[in-house]
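Mind having a look at this structure? Questions to follow.
The other protein chains are all here in position, but one chain of the complex has been omitted.
In this document, chain identifiers A and B correspond to the written order of the chains, with residue numbering beginning at 1 in each.
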Amino acid sequence: MSSTSGGPGGEALRVEHVAKRFGGVTALADVNLRLDRGEVLGLIGDNGAGKSTLIKILCGFHQPDAGRIFVGGEEVVLKSVDHARTLGVDTVYQDLALVNELSVYHNMFLNRELVRWPLLSNRRMRRLARQHLEDMGVNIPSVEDEVAKLSGGQRQAIAVARSVYSDARILLLDEPLAAMGAKEGALILDLVRDLKARGDVSVIIIAHNYGQILEVCDRINLLQHGTITFDKPTSQTSVQELTDLVVAEYRAARTAKLRPDPSSNARPAPGR
Amino acid sequence: MSRVDPVVEQAVDTLGLNRVTRRRLLGGVGLTSASLAASALLAACTNNDDNKSSDAAATGSGDFPATPKWKFVFVNHVTTNPFFTPTQYGAQDACALLNCEFQWTGSKDSIVAEMVNATNTAISAKADGIALAVVDKDAFNEPVNKALAAGIPVVSYNADGAKDDPGTNRLGYIGQGLYDSGFQLGQRAIASGLDSGEVVGFIATPGALNIQPRIDGASDAIKQSGKSLKFTPVGTNADVTKGLSIIDAYAQGHPNLAGMLAVDAGSTQSVGQVVQKYSMRDKGLKVAGGFDLVPETLNAIKGGSLDYTIDQQPYLQGFLPVLYLYMYKLSGGLVFPSETNTGLLFVTKDNVDPYLQTKTRFEGSSTEQQVVQRSGAIAG
Partner (left out) sequence: MSDTVDVAARVEPAPAGRPSRGLPRRVGEAFLRRREASVLVVAVALGIYFASASPAFLTQPNLVNIAQATAPAAIIAAGMVLVLVSGEIDLSVAAVFALAPFNMHYLTDYYGVPILLAIVMALAISALIGFINGFITVFFRVPSFVTTLGTAYIVIGIVLTTSHAYPAPIPEAATETIRKVFGASDYAHLIWCLLIVAFFHVLLTRTRWGLHTIAVGGNPLGATEAGIRAGRIKIGNFMMVATLGGFAGILDAFRISTIDPNLGGGFGIMFTAVSAAVIGGTSLAGGSGTVIGAFLGALVLAELQDGMNLIGISANPYFLILGVAIVVSMIANVYLSRLRRAGRT
């Protein structure tokens, strides 16, 4: 367990033996995960396996019941989302944390607004938002438009741009490709590729479309039974293998049911 | 009278009588027919208002000279309360007589601010006269002054500030003496044989200046009687159904009541119902009385649960203000509105029948114009 901080290729984020329970339900039992600098890690697992919970712990929304978290090699206790943000860890959630009724630029600066007290510096924010989106290669017609009018891909892009803009260096993308068609999905993947090219941002992506994430990810982790049961570079795995792994439980349980053999040791997975 | 002059017939038609009454009128003899025919003629003459007012030298109503169609604004505190329906009819009839018009406005829920707004609007609209129910002793002072300063005569009706403090410079008050009526309510209770025990007085909205003086009066009457009576005022509710529950509960909690009084229509009605429900007359209740003539109350009097109720003649409270304001305008202020007590009539089992049997404009239970026949001696 090396703990080099900083420097290219060093460690961006690591967790050891993280556990989390909600009442009587164990969401995470013993999670060990590592994210290297500049790396894109794909996190997969069946619904309810605890992926979102893990993300929420990584970004400071939940406190783990056990385990340690290391950012850039140094151990930290993430007290809150804001605290995590100051350490450079940020999440782009499934529901995007975008406010439909607000403009693109207001969303870009949500809770980080620029003010000349007590008034908002709208013009400055507009300018900076426009600039930043251009830098990131995101094509938005007008930063004054209400976010509600944009397509799914554009909204996702804005959410990601917002995080990057606020100096996030460890980005956690919670199902960014959900509910998105192929074209929109490609937009996001390009964005992630651009981020990777920058070299200073490390990303964890939760997704179910294995084909898509194999395109951009360097490594894949599988979360099952509250722990990481699979950790391989993308080059050494395939869509088929990943699919098989995820449904293996289900298939085993099903065949056990069909067989009257009581010695079958198929058990329902926790967190299902 | 076998032949009827067509003019008279035409005039009678304007009254909108039912066929029987009409025939009786046209075929009848005597004072009633003649006077009614005369007023019908009056009404017929004054009904063509637009034509009339353009005839410069033409006559106005009756013997009066032609006058513009003056507009009088009635500002009321409970505009949709059925108690004031006869008031509106009275104003309507007076306006028909005198070729005026009136507007009925104010507040639906006794909100003083709304009444002040309505008064101010009447002033801006340059109303020709204002009749105001003064239910607050401070709020209307300024609006009334503004109206008078603008040359608009103002009278108060139904309510006139607090006891001894009308609270405004209105020219006159048309209504029941509030304190006096309460005093008489109490006095009559004593006269009916109330000499010792507990007496309760129910009031829907304590503090409201159109009924609080009544309960003060009743309380004073009982105190001054010197008898060993304990009087307790109890607030019920502006909402009649809630008031009924409160009175019901009180009666249950005080089984030995000697007297139950009420100072507003809703509470009176509820007292009658409660007295009957618990057969309190058999249990030592000596006196039960109240105000106003809602049907329930009248039935209770007929049935014996209530001893008496007081008629404050809301019809006159609409009729007379119009008359006074008209006279003020007509005479340039020489004929001044006078303080008018619209009366305090006790309705008891002996005289309740006509009230029960007829539906009239005067009580608000019918829109028909009609003559109400009566016969026999007039009780004192």
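Structural remarks
Keep in mind that, in the parts below, contacts are C-beta pairs under 8 Å (C-beta built on N, C-alpha and C of every residue); 3 or more make two chains touch, one makes a residue touch a chain.
Predicted, not measured: the structure shown is a model, and the values here were computed from it.
Residue-wise, the contact with the chain that is not shown comes from B:Thr79, picked out of B:Thr79, B:Asn158 or B:Ser267.
By the touch definition given at the top, chain A reaches the unshown chain through residues 61, 81-82, 85, 91, 93, 95-102, 106, 110-111, 113, 115, 118-120, 122, 141-142, 144, 149.
By the touch criterion stated above, the residues of chain B touching the omitted chain are 71, 76, 79-80, 101, 103-114, 116-118, 120-126, 136-139, 141-142, 205-209, 212, 235.
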